[in-house]
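Just one protein chain is left out here, and the rest sit where they should.
Labels for the chains are A and B, by order of writing; each one numbers its residues from 1.
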Amino acid sequence: MSTISLTTDFGIADWYVGTMKGVILGIQPRANIVDLSHEIPPGEIRAGAFALAASCRFFPKETVHVVVVDPGVGSERRAIAARTMNGFFVGPDNGVLSWALARERIKAVHQITNRRLFLHPVSNTFHGRDIFAPVAANLSRGLPIEKVGAPIKEFVKLDWPEPQRSANSIKGEILYIDRFGNAITNIDRAALPSPDESAWEIFLRRKRLCALQAFYQAVARGQPMAVSGSSGFLELAVSGGSAAQNFNLKVGEEVIVRVRSGF
Amino acid sequence: MSTISLTTDFGIADWYVGTMKGVILGIQPRANIVDLSHEIPPGEIRAGAFALAASCRFFPKETVHVVVVDPGVGSERRAIAARTMNGFFVGPDNGVLSWALARERIKAVHQITNRRLFLHPVSNTFHGRDIFAPVAANLSRGLPIEKVGAPIKEFVKLDWPEPQRSANSIKGEILYIDRFGNAITNIDRAALPSPDESAWEIFLRRKRLCALQAFYQAVARGQPMAVSGSSGFLELAVSGGSAAQNFNLKVGEEVIVRVRSGF
Partner (left out) sequence: MSTISLTTDFGIADWYVGTMKGVILGIQPRANIVDLSHEIPPGEIRAGAFALAASCRFFPKETVHVVVVDPGVGSERRAIAARTMNGFFVGPDNGVLSWALARERIKAVHQITNRRLFLHPVSNTFHGRDIFAPVAANLSRGLPIEKVGAPIKEFVKLDWPEPQRSANSIKGEILYIDRFGNAITNIDRAALPSPDESAWEIFLRRKRLCALQAFYQAVARGQPMAVSGSSGFLELAVSGGSAAQNFNLKVGEEVIVRVRSGF
């Protein structure tokens, strides 16, 4: 058995994801196909990039990760496949693979041009079905990556919003809001200005919001907190509730961590 | 491994779909079960019929397609299984299989009556679990279709809304609105009145809406267009947006394609 992960903005109401799986299983019947998310907001390349980067290292070696968040489908944008020490990454060359690839040891990146691998006629609106699914299934079966097309040196990389550090504080932003209303920031726990967790205070909109806690129920129900989240980043949360809703948080909003005076 | 596709109006919040999969895997542990959609609007037989017809030809040979959009469950409506050159189709005899079967070479259609295949007691509200799942799993394992019940000559067929053609125009309607807000019509690209794509204009509510384009980003963000969609039908879309939302489109609404004067 071999694993193929799918990340798209297709939603699950229509037949698009299921059709990709039908195409994959026709080529590689032994695929374990895993849905990473199909609820990436339409065309939101950064959300797709973050979902993949936050999860791909938990998959088996040799997994083929397919991401189709592809507003430029049918245009001149390239399609690419990358081989790393851990597996394969397949998708449009619009940056959606780039945050995951930034953490990988890349062995090769190839443009996907071999039309013999595609479904025909190739539509101009659904390369997930006609190009990415058959290419991923073939890679999963052992097709050498050289067969998908010529190697390329450069591919589109999204900027990572780097937090700004000073002596006693770090300024970051909200990257992603999850289903629980937890707001995941770009502030890496390892980057925090003091090793003593009790020294940290989190500020939102120039006002102190909360302290850092070890887990969600460490504060009373309805109270805000920050935790070191499962993706390795600082998260704002509300115990038994939704931080996003309580504080009307949005992606891109500024979050500041300061060392308390006295530390 | 063998593939079984599932299309239902069960949604994914409840345990209904998972229970069907549990039943299937108890009979056929080597099934690759693919969700086509479980978000067919409750009881909307035409939406289920369209989802299946738009996607079933992309599945491996011998796939068993199960559709449970079944407002008449427990009543006298029949359950049927069809064998075609490509695979099997299993569901209630209410027309939900008929648009897919209209494009298939049918070898046999049987009424499902063999109670030895069913789960007992058979509920009156969940034939997906008690009848369709075990019958599909058995067919997937190689049970001859004759074993499900007696052959039948007729089954319920939904009308297909045929577009109306004239010398310079074709009048169709919106069949389905997808997650991106793209409106899929019943106008087959092959049926369009002129082979020159630049000659076509699309009219909505007696006003010119847009021209045909090759892909979504061919027009500026926010602009309307028509494309030849991945299902083979003309789609109304908005680049980087939702045509359904921008123009308040509804299923059943009239769409007209005309050849521009001068062509």
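Just so it is clear, a contact is a pair of C-beta atoms (placed from the backbone, for glycine too) under 8 Å apart; a residue touches a chain by one contact, two chains touch by 3 or more.
Keep in mind it's a predicted model, so treat the numbers as computed, not measured.
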item	value
Residue among B:F10, B:W200 or B:Y216 touching the omitted chain	B:F10
Which residue of B:F59, B:F88 or B:F126 touches the chain not shown here	B:F126
Candidates B:V73, B:V96 or B:C210 - the one touching the absent chain	B:V73
Option touching the unshown chain, where A:T19, A:T63, A:T84 or A:N124 are the choices	A:T63
Contact set of chain B toward the excluded chain (per top definition)	10-19, 21-23, 25-26, 29-31, 33, 42-43, 71-75, 119, 123-126, 129-130
Hidden partner interface residues of chain A, rising order	1-3, 5, 7, 12, 32, 34-39, 51-52, 54-56, 58-61, 63, 178-180, 214-218, 227-230, 235, 240
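By definition in this document, only the chains that are shown with their structure count from here on.
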item	value
Between chain B and chain A, distance of the C-alpha-averaged centres to the nearest whole Å	31
